[in-house]
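Note that one protein chain of the assembly has been removed; the remaining protein chains are unaltered in position.
Chain lettering (A, B, C, D and E) follows the sequence in which the chains are written, and residue indices restart at 1 in each chain.
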Amino acid sequence: MAKRIAAFGEVMMRLQVPGYELLSQASSLNYSFSGTGVNVSSALARLGHTGYLISRLPTNAVGDAAESYLRKLGISQSFIVRGGNYLGMYFLENGFGARPSRVTYSNRQESSFNTAPESTYNFADIAKNIDIVHFCGITLAMNDNVRRHMKDLARAVKAHGGTVVFDCNYRPGHWGEGGYTKAKPHYEEMLQLADIVMMNEKDAMFTLGMHTDQIESQEQLMELIPAVARQYQISVIAGTHRNINGDNTHSLRGFIYKDQSFTFSKMLTFSIYDRIGAGDAYTSGIVHGEIQGFSPEKTVGFAAAAGMLAHTIVGDTPMSSESDILRAMTEAVGDVER
Amino acid sequence: MAKRIAAFGEVMMRLQVPGYELLSQASSLNYSFSGTGVNVSSALARLGHTGYLISRLPTNAVGDAAESYLRKLGISQSFIVRGGNYLGMYFLENGFGARPSRVTYSNRQESSFNTAPESTYNFADIAKNIDIVHFCGITLAMNDNVRRHMKDLARAVKAHGGTVVFDCNYRPGHWGEGGYTKAKPHYEEMLQLADIVMMNEKDAMFTLGMHTDQIESQEQLMELIPAVARQYQISVIAGTHRNINGDNTHSLRGFIYKDQSFTFSKMLTFSIYDRIGAGDAYTSGIVHGEIQGFSPEKTVGFAAAAGMLAHTIVGDTPMSSESDILRAMTEAVGDVER
Amino acid sequence: MAKRIAAFGEVMMRLQVPGYELLSQASSLNYSFSGTGVNVSSALARLGHTGYLISRLPTNAVGDAAESYLRKLGISQSFIVRGGNYLGMYFLENGFGARPSRVTYSNRQESSFNTAPESTYNFADIAKNIDIVHFCGITLAMNDNVRRHMKDLARAVKAHGGTVVFDCNYRPGHWGEGGYTKAKPHYEEMLQLADIVMMNEKDAMFTLGMHTDQIESQEQLMELIPAVARQYQISVIAGTHRNINGDNTHSLRGFIYKDQSFTFSKMLTFSIYDRIGAGDAYTSGIVHGEIQGFSPEKTVGFAAAAGMLAHTIVGDTPMSSESDILRAMTEAVGDVER
Amino acid sequence: MAKRIAAFGEVMMRLQVPGYELLSQASSLNYSFSGTGVNVSSALARLGHTGYLISRLPTNAVGDAAESYLRKLGISQSFIVRGGNYLGMYFLENGFGARPSRVTYSNRQESSFNTAPESTYNFADIAKNIDIVHFCGITLAMNDNVRRHMKDLARAVKAHGGTVVFDCNYRPGHWGEGGYTKAKPHYEEMLQLADIVMMNEKDAMFTLGMHTDQIESQEQLMELIPAVARQYQISVIAGTHRNINGDNTHSLRGFIYKDQSFTFSKMLTFSIYDRIGAGDAYTSGIVHGEIQGFSPEKTVGFAAAAGMLAHTIVGDTPMSSESDILRAMTEAVGDVER
Amino acid sequence: MAKRIAAFGEVMMRLQVPGYELLSQASSLNYSFSGTGVNVSSALARLGHTGYLISRLPTNAVGDAAESYLRKLGISQSFIVRGGNYLGMYFLENGFGARPSRVTYSNRQESSFNTAPESTYNFADIAKNIDIVHFCGITLAMNDNVRRHMKDLARAVKAHGGTVVFDCNYRPGHWGEGGYTKAKPHYEEMLQLADIVMMNEKDAMFTLGMHTDQIESQEQLMELIPAVARQYQISVIAGTHRNINGDNTHSLRGFIYKDQSFTFSKMLTFSIYDRIGAGDAYTSGIVHGEIQGFSPEKTVGFAAAAGMLAHTIVGDTPMSSESDILRAMTEAVGDVER
Partner (left out) sequence: MAKRIAAFGEVMMRLQVPGYELLSQASSLNYSFSGTGVNVSSALARLGHTGYLISRLPTNAVGDAAESYLRKLGISQSFIVRGGNYLGMYFLENGFGARPSRVTYSNRQESSFNTAPESTYNFADIAKNIDIVHFCGITLAMNDNVRRHMKDLARAVKAHGGTVVFDCNYRPGHWGEGGYTKAKPHYEEMLQLADIVMMNEKDAMFTLGMHTDQIESQEQLMELIPAVARQYQISVIAGTHRNINGDNTHSLRGFIYKDQSFTFSKMLTFSIYDRIGAGDAYTSGIVHGEIQGFSPEKTVGFAAAAGMLAHTIVGDTPMSSESDILRAMTEAVGDVER
């Protein structure tokens, strides 16, 4: 039951210092192209669906390189527009143990995506040709222009009977001071349009300004998520709780709230190779489970395993097939596969 | 008391994706040349013996590269024959944490070794010039031609009073369906010729079809190995039990069965850098202990430490000297050696 | 006037020693995936057409990597079939000055492509969906099975009114002894089906066994090519004469024979970075010129410039856009483009 | 007679594809930090002077890396200010033979340097502490803010009796359409302030709109440069004529116009490794010759040799010592120096 | 309250096998320049002070490379002298898990530093221009000439009212047999000159030959350090106890003894990336705390955190800023910083 899924979002160039040197020590960078939309669209293509990206790339050698790279990831390019001059970029210095990884952005506001004029995309045509659309809160933080694109597209997809996925993903650095207040109305608008939402209790409290007397995050979650689902009429809300352990491992537990009830995955603890983009693997797992009609138990377990595997993969973008993920759900780490 | 040891076996070209990328992400490969025979012969050379390899390499640039590489490893090349066109190859993608390593073979049946015609090797001459010969169950899986070579050589060595070492090493992928049934008579023939055998209770149960009512592997081992030794008149049987832990470490415990009694090493737990070929380091440790007349306690401890160190070495082939291994047996991990 | 072009051919894994070391000196390889069909299909995609590949890739990690790579090159994958276990491979050691480059093949006959069973491809369906099909003499050298595929497909395309391109490309090493005699009937059959043929006087003399009293290759060409065109009813024959100079440069001159007359490009002399695959760039230039209805002068100049640029590109596969090639036709080497 | 020289200009991050791949083929980049000011300041430091840079770098990890890199180049950092968020960047794909190198800029207008507010630099203080200041036409193309900085600083240096060097370096891409008209008044203002000017007849004709009936560039030069010197009261005008040959070599001839007379260097022909920044080495040679009181013959020969050597050095920034350059002026290419 | 700090010591060239190969497996080395003096001087420069190095570098390409590298590290070079022909070098093979790292020295006695003639440095001038000088026991082990330099400089600094820091750092390999006896008088002389001393109970027992009946190292420390402080009139003594754990982590606990009382840091346990040079980071933390007038609790915590972070940094030389260290003192390992 393969579906046509389009993600709307910026393509970023990731410039990563190889190994564990700092930018001021090294002399080379590995580059790749990613972004939440790229990650979700590519992950779902790898799970057997058709994954589109709706984005705008510069008409120069950097845009050409991005385009090739997206093709390599298996993304269908019908909805990619070329125009403008720049690609958003970020530098990544890998942390080690007690030293956290560090991301330094280059200017993003002037990127081809963030400066796309109003008539860039043909949303009516896109909406006709897809089943599901995916948005992310990072994109919502960009500027009014981009926000208008997002909402127009979400409305067009709803109008054609499609499904809207929205990942709250609030990034304080992108909204600046007074960010929650600025962000709230836009988040509310997106939540009203969304069918599947990725978030946890922190989004409810900080972005939506909801209140709870609970102190433990688990109890806050149990109280607030049903309230959000009710208020914005959302069918599925899913998310994770993450713990960063001292010994280079993380612990992750996924939840899904659907039909007025919560389902949780096992708590998974695992070594981290590349943390960035792992949340998008979780999202893809939830979306895939919903498409395939998995039980909530299977969906949340599948999503958590997809997220776990994404931490073991080089780069932002998940690379696991459905069978890789199903095998990882059995939990016994295997010997060399030959 | 240095001995002359020859291993009979295929040389494989190992093509490893550097770091943790997949073949579909990367663009370069590190290559080296290995194989069970290469590993055992080189490891014993490093322990002070003369290590020969009996094998056949193609007469082209790939064969030249393999030959140089084996020289670098310290293998004496008197018994290497050049002929045919191909070398067996395998691709290795390194796993990380929850994602296991993956091996993909290229075609091996057409390799110079696996297509060596009957009169390729002068077994009588070889048998005269060596003290010990080593064989491996992987080689036994190749084809009738290769199996005939193995048995002819084993018989020639026995006829000259030499020692035969056989490592059972059953690989399901190489025998295909109905593999155990196909393999059994060949294993039995080799066991009848062997003096030192590497195996554990799984080989006894699956390959030799032996039965036990025991459920725990330790008890199965204690029951079956003496039976095997008795039935096939084998002086020394040795092997390991391995546990793969969740946190990128393995636990390994070696045993040796000799003079009707078992000796076990301590359970060693250690971080893994490169798992492939570590079993061959263990074998080399057992053979070295037997040559040197170590006590069973020292032999099995030495072999287990050799196996542990091989997991910390880049590539398939052990690189540790006797003093490296003896120091590792003391168990305290040291600070930088300067 | 973009066309749909499919190339039928094997995908090879190229394993190149970086820099100028020999395989017996180095320890890493750069890999990519190419083949005449890959090169032509990708080059034409880059020139604005839809480029398909008709081929068979193994169902394992190597096949996955090839598939990603072909996507990156811009090849449409609708006609790629997965099956079998192996990919043809070749090792490349770069020459320098007086030391020529060296290619060592790994086994190719057992590749997924060369062992594809009869019903692998749906030729009727393919023929319906393409305008032009491309074949190469290297493929013709493989085995009877592959030759049958080629001829069936060529006939299907002709039956649907499509155009057949055939590049003679006789490789002595692939046909073995008595090769010309073995090859001749197959070449004749392909020429009878072909509309556009890549060849020069050497193919006429050696492969087709034609006779001429001329001694200079230019005069042999002028005599034999019209005879070939007449005999096999070929609309367009094109090819090159190449000179390898002492100073790391080659000289190349293209010709096209069409409507009973010859047109020659200027003699181009240029530095060589990567010689392999440059002939396929020339072919693509000829095909593109014919599709676009260029004058013979422009077509042959465009093809020669495309071939020249392909010698400056890393890897087998041409990477130049139409505007890159048109600019290179003006002949003045430019300063840095900024 | 070491002098204190400050260059005013932007620091750019150079992101270079290693080897000869395109951005759409490769996966890593070498990075360094350069810019005309960096190159001139560092080259003069290497010739024994104190070289300062007047610039603004972002307060993040990229700015830290730039700062370390400039220190490594030997640049004194007293006049570097930290502020803003971005560094100008450019991607460099190396050309080969018939394929020219290609530069793709990332957004530069938003860089820390190009957005430096008015009171960023303390020009009075700087002018007191230096002997010579260097400016470049690329900087003049940036924006009104930057132009104001340039002119304020030039005036301050003049007021303190210092020397002003101005390199015309007109880059069409940076001024856009109607560029010459836009640029002319700013160039005129800078020329009125300048003592030493780098330019040739093309700058006179296009940027300054001067007229000549001569057709050959040599004669245009001989007519226009004296006119420029007269009109703007410039003591020294120097520059080069460059020829790009077909065989990966360039030919370069330098001139200096001083005391109403021209002196020319020999025509140098040499192989090119890295063309970018070589003009800055020539400039540094002229400035050094003037400081040291070399004869015009020695100055122009020294500058041309410095320029030639800079083409053989990796990166934009000259790395030659005075003795390296003096040895290169003797013209016989040496064997290995040991 | 930035101070001027000079370290006296040898610059070593570190030649490190990348990854985990042995020197007999690999074919490339990463190089950098370090040494206790380099590390301390650079670390203090990064904490906001002016860091000088007093050393002698060869007048050749290796010396040039070292000089650039030290500039990059932020070291002020006023007190570096050029002369002699050689630089001390060491090869580093990284250990993994159960296999320790291994250092192999190249000849050091003939280095420019260790052969510096008597009048090489102008100690009177240096002493006038700095506030603090740092020495290390490794330097003390070199030869009589170097020892004389050390003591002359220490006396000059004391004479100008400066502070003397001495890190005992006894390396058995450098003193050879009977080392403690040879070393003792020199250590005593340095301790009499020192204000701040880095050591622990082992130095007191072995190098100074002091006696204690205590058996536990903690109790030995509590007894001996006050005795040392008393005997040699030392204001501040600081040091660490280190534990090497089985799982690739170390545990570190710092102490400071000052004003007759001990203060201890928390016991920190952390993953190790590069162990070499981490002690110098601890020293720098103590010196910085003393300069800034931190409380003993803050000083020892700051020093321990600085030491911990240095284990996560590539190379010998600490790279952390004051804010990096202060953040690490809070102990919660953070997620990606963006």
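The rule is simple: a contact is a pair of C-beta atoms (placed from the backbone, for glycine too) under 8 Å apart; a residue touches a chain by one contact, two chains touch by 3 or more.
Keep in mind it's a predicted model, so treat the numbers as computed, not measured.
Enquirer: Write down which of C:N248, C:Q292 or C:S321 is the residue touching the left-out chain.
Expert: Of the listed residues, the one touching the omitted chain is C:N248.
Enquirer: Please pick, from E:S78, E:S106, E:Q192 or E:T212, the residue that touches the omitted chain in the full complex.
Expert: In the full complex, the listed residue that touches the missing chain is E:S106.
Enquirer: For the chain that's not shown, point to the residue among E:N60, E:T212 or E:S235 touching it.
Expert: Of these options, the touching residue for the absent chain is E:N60.
Enquirer: Residues on subunit B that touch the omitted chain in the whole complex?
Expert: Interface with the chain not displayed, on the subunit B side: 68-69, 71-74.
Enquirer: Write the list of subunit E residues that the hidden chain touches.
Expert: Residue positions of subunit E that touch the missing chain: 15, 18, 22-24, 27-32, 60-62, 64-65, 67-69, 85-87, 89, 91, 93, 102, 104, 106-107, 110.
Enquirer: Which positions on subunit D touch the chain that was left off?
Expert: 247, 249, 269-273, 308-309, 311-315, 319, 324, 328, 332-338
Convention: only the chains that are shown with their structure count from here on.
Enquirer: Looking at B-C and A-C, which pair shares more C-beta contacts?
Expert: Between the two chain pairs, B-C has more contacting C-beta pairs.
Enquirer: Among the chain pairs B-C, C-D or D-E, which one reproduces the interface of A-E, with more than half of its contact pairs identical by residue number?
Expert: Over half of the A-E contact pairs recur in C-D.
Enquirer: Which subunit C residues sit where two or more other chains touch them?
Expert: As it turns out, subunit C has residues touching two or more other chains at 27, 68-69.
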